[in-house]
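Only one protein chain is missing from this complex, and each of the others stays in its spot.
And then chain A:
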Amino acid sequence: MRPAAVVGTGQTHHAAKRLDVSMAGLCREAIDRAMADAGVDWPDIDAVVLGKAPDQFEGVMMPELFLADALGAVGKPLLRVHTAGSVGGSTGNVAASLVQSGVHNRVLAVAFEKQSESNAMWALSVPTPFTMPVHAGAGGYFAPHVRAYIRRAGAPEHVGTMVAAKDRRNGALNPYAHLKQPDITVESVRASTMLWDPIRYDETCPSSDGACAVVISAEPTSGPAAWIRATALRTEPTTFAGRDQVNPQAGRDAARALWKQAGITDPLSEVDAAEIYVPFSWFEPMWLENLGFTDVGQGWKLTEAGETEIGGRLPVNPSGGVLSSNPIGASGLLRFAEAAMQVMGTAGDHQVDGARVALGHAYGGGSQFFAMWVVGSEKP
């Protein structure tokens, strides 16, 4: 496998409703920024990979076909990736593999979601005959598993509120974030409405329109590069007898493979920044354990000690993460791009000083799809 690097990143200004642009225009806002960042033009791009979550979110079957002109894909290979909410991460991994394998020299990865075109909660709960209707809505699927985590880990209640306050404060440092709440506090999160007990309103992600793009290249271009040191994808069924919904095996397996491939033996010491898919606050400590940053049952202690703040031992979601912007299909690629930006030194006000190794992580469906990469400033 030959080395490959992220040489450019771009994203849209994320918002609840980007009514000023079409789906094509939304994608291009991110693409144009990524290509300018990379210093490349269309003839430099060999193939395009598009990621997007379920088609019923926008009601367009196979949107990659009608978007081909906007994606600059005419006359080039165009692939669509779909792994539910993790799709943005999977898109980055697929694009990376096309370069690492030597199939293409330079690949454009794009992911988007335009949630304002419909209603994701409706789209995910179409009532199928003979099956139980959903009684709990969107967060209701994950809330019982969060409760199970709190019980198993013996975690104090305020850890979730700490994550929410941190990520929203970080979001205020990110010019592209949907939610910017510099004055949010643990107390104000705690005072927000309890939606799906134990998940409060301020502990849930927003619904956003947005897109993200990265240019992945076998050779550096004019600017900085984030070298892809490892990628991993793993999957498991949504439900099976004995499934661990709090600490899914697919996530553990993906992380183990990722660290091994990256040559990392102690992730907590060797990783400088992590962009982890946290749509509900408690998933920060849950995924810290699943990823092997801490032992099982210990993730919340890292959060509680403030070590996941910018300036802490492992800054998690310095960009504000999914809790600050959630264009579903793009959210995973945003994690991957933000990790790349950290090691490229282009993260601006939410830059982690001296970050040289960073993790990008995404999960999707009922915690059944996992996608991750490790990027570094040094060529492997």
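In this section, a contact is a pair of C-beta atoms (placed from the backbone, for glycine too) under 8 Å apart; a residue touches a chain by one contact, two chains touch by 3 or more; residues count from 1.
Please note the rule applied: contacts and distances are computed from a predicted model.
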item: Among "DNA-binding protein", "Ferredoxin-NADP reductase", "Xanthine dehydrogenase family protein subunit M" or "Cobalt ABC transporter permease", the UniProt name of the subunit that does not appear here; value: "DNA-binding protein"
item: Residue touching the undisplayed chain, where the options are A:G39, A:P237 or A:G354; value: A:P237
item: Sole residue of A:A143, A:V159, A:L323 or A:A337 that reaches the chain not shown, by the stated touch rule; value: A:A143
item: Contacting the left-out chain in the complete assembly, out of A:G10, A:G160 or A:P198; value: A:P198
item: Residues of chain A (touch criterion as defined above) contacting the omitted chain; value: 17-22, 24-25, 28, 42, 56, 58-59, 69-72, 74, 114, 116-119, 121-123, 125-140, 143-148, 151-152, 193-199, 237, 239-246
